[in-house]
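A single protein chain has been omitted from the complex, and every remaining protein chain is retained in its original position.
Take a look at chain A:
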Amino acid sequence: MATKQSEENPDNNDEPWTKKILCRYFLHGICKYGSSCRYSHNRDTAPDLVCRYYQDGHCSYGERCRYDHVRVDKRNKSNSDTSQSRTSESSLIHSTSHDVDWVNAVEFVPGQQYSPRDFGSYSSVLKQGLDTSPDPGQVSASQKFDEICPFALNGECEYGDQCAFVHGLLCDMCNLYILHPDDLHQQAQHKEECMQYHVEDLKESFKIAESRDAVCGICMEVVWEKDEKDRKFGILENCNHMFCLDCIRKWRSAKAFNNTVVKACPQCRVSSSFVTPSSTWIEDKEEKENLIKGYKDHLSNKPCRYFDQGRGKCPFGSNCFYLHAYPDGSKQDRSKVDSKNVEGKNGRRTIDPNSLWDFIGERNEGGNHSSSLMELLQHDLELLDVVYLLGEDSFSSSEEDYDALETLEHRFLYGSDEFLDVDD
């Protein structure tokens, strides 16, 4: 930068910087500007004989090119012959890249690489990694990737052996010429990544393949053939029967039946206390555990509407899936809730009826408790199947369902029997 200023400032130096470069045309005896040429016509000046096309990786003359096919390292300036011109050129690029001062904008100079803006040409952008690589000994793997010719990556580099970029070796996993021939570390890293990607890809496609034909046991339709918003599976905790989320939730909220009937799988009647929504069909035990864990984690970050930052009482106590946090962010001590609301009786956990009564009473505004208790409880439990869509929070069901879920996004981990006990 300093060089450039001194060169361009007419007060310090009367000669433009171009006078320091031997005119290429003059060199070949064909400069039409003669003495008015802005470039030096003095054969003592250092010529710039480095092929700029070669620098960009695509000199179509190849070996027949009259300019030097050498790679110029701007930093080290190893090539002393061209150091001067390179300096001026690089300073030129820098000046344009930092201040958009069109008065001092770069002139278009035939034979010079014209870089009007800070982006540089396509190839120079591509080559940035190459140009800035400091010391070959310290080249990181990602920079090694940058050295790989992007055209040869797909096996289509027309410059063949003359390409300035490294033509990688074929990776038989991803079918790309991406393995750096001289760098075993890069090769290993790529192969590992490729393998990981491949395994995940395979898993995903298996999941999709399995999901594609999955038929809901209730509506008997292929879940993936339904409208996009209904294309979700409801995974039961304790068995592996297939249902779409919509159907299993509807079944679990059916009013005509006993809770033990509707909370059981409609196929095998194994009871599950909650349904986990999933976009693909999951049967594998480990994956299911992950899914359920992710689901619970997701819910545990959502504030509980009953607890209401400590202003309200949550009837689900320590079993609530939702976040019980006070306004200052501190969490409720769940062990306390346990001893207060839940007392051990014959090894069973029962909820203290009083707190539940309060809750029911509030909701019912002092109506007929005993007759409505069961009904309400049943109603509440129906809504326990909260929609949770991996990553998205939109509820696909009707507005009515949405409202219900809004008020009662709850779930009770230990089934419903405990609630029914309260009625006695």
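Everything below uses one rule, namely that a contact is a pair of C-beta atoms (placed from the backbone, for glycine too) under 8 Å apart; a residue touches a chain by one contact, two chains touch by 3 or more; residues count from 1.
Everything below uses one rule, namely that contacts and distances are computed from a predicted model.
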Problem - Undisplayed chain, where the name is taken from the UniProt record, one of "Protein BRICK1", "E2 ubiquitin-conjugating enzyme", "Granulocyte colony-stimulating factor receptor" or "RAB31 protein" - result: "E2 ubiquitin-conjugating enzyme"
Practice task
Check each of A:247, A:275 or A:291 against the chain that is not shown and name the one that touches it.
Solution key: A:247
Exercise for the section: Would you mind spotting which of A:42, A:258 or A:290 touches the chain that isn't drawn? Expected result: A:258
Problem - Residues of chain A in contact with the chain not shown - result: 217-221, 241, 247, 250-251, 254, 256-258, 261, 264-267, 269
